[in-house]
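Mind having a look at this structure? Questions to follow.
Apart from one protein chain that is not included, each protein chain of the complex appears where it belongs.
This part shows chain A:
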Amino acid sequence: MASSSPATTPLLKDELDIVIPTIRNLDFLEMWRPFFQPYHLIIVQDGDPSKTIKVPDGFDYELYNRNDINRILGPRSSCISFKDSACRCFGYMVSKKKYIFTIDDDCFVAKNPSGEDINALEQHIKNLLSPSTPLFFNTLYDPYREGADFVRGYPFSLREGVPTAVSHGLWLNIPDYDAPTQLVKPRERNSRYVDAVLTIPKGTLFPMCGMNLAFDRDLIGPAMYFGLMGDGQPIGRYDDMWAGWCVKVICDHLGLGVKTGLPYIWHSKASNPFVNLKKEYKGIFWQEEIIPFFQSASLPRECTTVQKCYIELSKQVKQKLSKVDPYFDKLADAMVTWIEAWDELNPSAGSAKLANGTA
């Protein structure tokens, strides 16, 4: 695989949609223009549908507000959150592309240590187009990166890797801390540029942040449901977490990989920690039950598609987490509604049948 010049990363401009939830404005897109302009955007407008959100000129986009969501999904729109960025997953559902990149509207272009602007989208594409290595940890991180490889002792039979389903990027400046940490360390900023991409090993869970995330919709799309958050719900700021735990369990089961690390974006806004605390409060306690649930969740061999895995997970959520709070009963139902809606909007795509990973 030796080559003297690096291959250029394909743009994938007809295969990738950028999904952006917003309630304020899309001014941040100006800074991203050099990188985003070739791509189709799916804007999910949260909050008041009568408000007009202006999209900067020159972008190719479709925009959905709450009225659109209700119209398109009918009664199933109940699974899409309102007044929470969790609504972004509606964008995943209506997309017709293979890849999704999602980013928050307070995330800007970061600079690498050499002072150059980071093309986050290009790095995500690189991550998704190269294999993952969840079955054995490579101490030099991503072996497929230029300038790296598998280390001595890494089994050759595992060097092909598995398909990458998710690319989880990080954030410079305002780190993704929970409310208690924000309150204790209001001035902490992430200034450490860690030049690595790595695969999160099989059997290990992680907190998936939706601020700077890309995934292969064909491989894992139906599992990217961001749950019931915001208005009328007892919890907030656990949307991406919930999706991440479901996604990881399913990826582990189906033999798919999840990468984390580069690219970095610049996160500019620190949300109000007191507001956050109110949203997260219940989650902090529920998490203690949720994590063991996901850590011990196992899916039967017959679950060979993402949808089947997800429905099975929803059953287990209802069975095991309802006793924590009736919310989980509702959430389990919403998970089923989500899959029904997904399948209705994505009929022929069906689901990639993948061999189960080793138990």
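Definition applied: contacts are C-beta pairs under 8 Å (C-beta built on N, C-alpha and C of every residue); 3 or more make two chains touch, one makes a residue touch a chain; residues count from 1.
Please note the rule applied: contacts and distances are computed from a predicted model.
Protein name for the hidden chain, per its UniProt entry and selected from "Vang-like protein", "50S ribosomal protein L21, chloroplastic", "UDP-arabinopyranose mutase 5" or "AP complex subunit sigma": "UDP-arabinopyranose mutase 5". Screening A:T102, A:T260 or A:T337 for touch with the missing chain picks out A:T260.
Although one chain is not drawn, the whole complex shows that of A:L16, A:L29, A:V55 or A:M241 it is A:M241 that touches it.
The chain not shown here is touched by just one of A:G58, A:P75, A:G147 or A:P347, and that residue is A:G147. Considering the full assembly, A:T139 is the residue among A:T139, A:N272, A:S298 or A:Q319 that touches the omitted chain. Note that of A:E188, A:D231, A:E302 or A:E344, the residue touching the chain absent from this view is A:E188.
Interface residues of chain A facing the missing partner chain: 1-2, 113, 135-141, 147-158, 168, 170, 175-178, 181, 185, 188-196, 200-209, 237-238, 240-241, 244, 260, 280, 284, 287-288, 291, 295, 358.
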